[in-house]
Structures are given as C-alpha cells and as structure tokens.
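Of the protein chains in this complex, one is absent; all others appear in place.
And then chain A:
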C-alpha cells in the first residue's frame, strides 16, 4: 500500500493553505464579541447592574464625599463595583464557553484548522473585552457624579487592575461550565459572586470576625489590589474603628492561591468531562 504524503497526491480540489493562527484568533474573537454584545439579557446584568449598584451605594450617600486614600469613599466604591462587573463578565463568558464546547460546538470547530489553544485564547480576548465594558460604564458614571480616585493615573490603573485580575474568575466560570454543562449552572455561579463579593469587601466595609473570614475568600485579594492605587491597603470602616491595613504581599498571595485553586478545580472538571464523553 502506498501511503506517502506527497503534496497534491491523489483526489481532486482543495489546497491546504492554512490560515495564520493569530488572524484566526482575532477573527473568531471579533465574531464572538459581536455575538456576546447581542445577548442583551446577560449583558444587562454584567454592564448595567454594577453601575446601578454604584449609584445606590456609592453616589447617593452621605459619606460618598468623605476622603479615602488618595480619593473619596465614592471613588473606592466605584472600583469595587468595577471589580464586581468585571468578574461577572469573565465568569459568564468562560462558563458559557465551556457549556458551548460540551454541547458539540467544539466538535464542529475541530473540523476546522482552529486548534484548541486558539479557541481558548480567543475566548480570553472576548472575556477581557467584555470585562472592560462594566468597568468603563461604572467609572464614567462615577466621574460624572463626582467620585474621586486621586489622579487620572489612579483611575486608569484601578480600571486595568480590575480587568486583569478578573481573568482568574474565568477559571471559576470554567469550573462551573465544565462541571455541570448547563447555562443555568453558569448563571448560578454568577449569582454566587454576590456572596463572594460581600465577603470580598465589595459591597459594604466589613470588620471584626467577618473581616477575618473575608480575607480568605477569593474576591478579597482582587478587590484589595484593584483599590491599591487609591487606598494602598487602607481599609474603610463603617464603625469608625481603626483597621490594620492589608499588605501588598498578602493581597498578591491571595490572588495567586485562588488562581491555583480555581485552576485545579477547572482541570478536575475538565478531566471528568472527557471521561464521560
């Protein structure tokens, strides 16, 4: 039997000519980004809810103008809401990507030259692009209602940190998507973010035992890092007592440890998925 692979050997039509990997990723990401923008129901919660929460807790309050770090309390709450919006976005995009693949879209893409890693990169690009939206909306609303972070550089770095750190929640979303393979589970994962957000010090300043517990939860580190440019680890207190500031090392450690935990969970879920399939 003759099995050599001389190019152009046998059978009619079609020359290889594979597309450039990067171009492929960008094209796919562009299609998918447009697609996500059209899904109004899920986008509404991702983009509008954080801004609405900001208006409720951050701008129409008596303490909003109090100084905090380099800016105001209201500014710090804006960053918190930006973080909340960004992690909701990455959770949702990554989670539905996993569901999408498990339902057979992955098999379809496997019939194209697109490699798995290209799909993952494309989805990360989309997730980050979507995560930018709530951050921008919250910050625009915040700046219009007089919130202060200190300087333009702090606004930009707080925004960038919110988006970048939110990538670890892509793993969190991936875990739920791979584990339960349904959009409902991904929705539930998004709902659970409210609880994690509460413990992450996003919605209301914690103190005492609650604060001690909170320091071990996944959103705490992200929140600390995103507000770092403004607060530099200082904690706000609703009761007026003095709280020990967080150190940069502790916040980074929290983000790293939780990224590893979510990564392992996603990996286990992925293994379970392929075994069943």
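Quick notes on this one:
Operating definition for what follows: a contact is a pair of C-beta atoms (placed from the backbone, for glycine too) under 8 Å apart; a residue touches a chain by one contact, two chains touch by 3 or more; residues count from 1.
The rule we apply is simple: contacts and distances are computed from a predicted model.
The unshown chain of the complex is recorded in UniProt as "ABC transporter ATP-binding protein", chosen from "Phenylacetate-CoA oxygenase subunit PaaJ", "ABC transporter ATP-binding protein", "Actinorhodin polyketide putative beta-ketoacyl synthase 2" or "Ring-1,2-phenylacetyl-CoA epoxidase subunit PaaC".
Considering A:22, A:60, A:108 or A:210, the position touching the chain not shown turns out to be A:108 (whole complex). Within the set A:19, A:67, A:208 or A:245, the residue that contacts the chain not displayed is A:19. Looking at chain A, the residues touching the absent chain are 1-5, 9-19, 24, 27-28, 31-32, 35, 38-39, 100, 103-105, 107-114.
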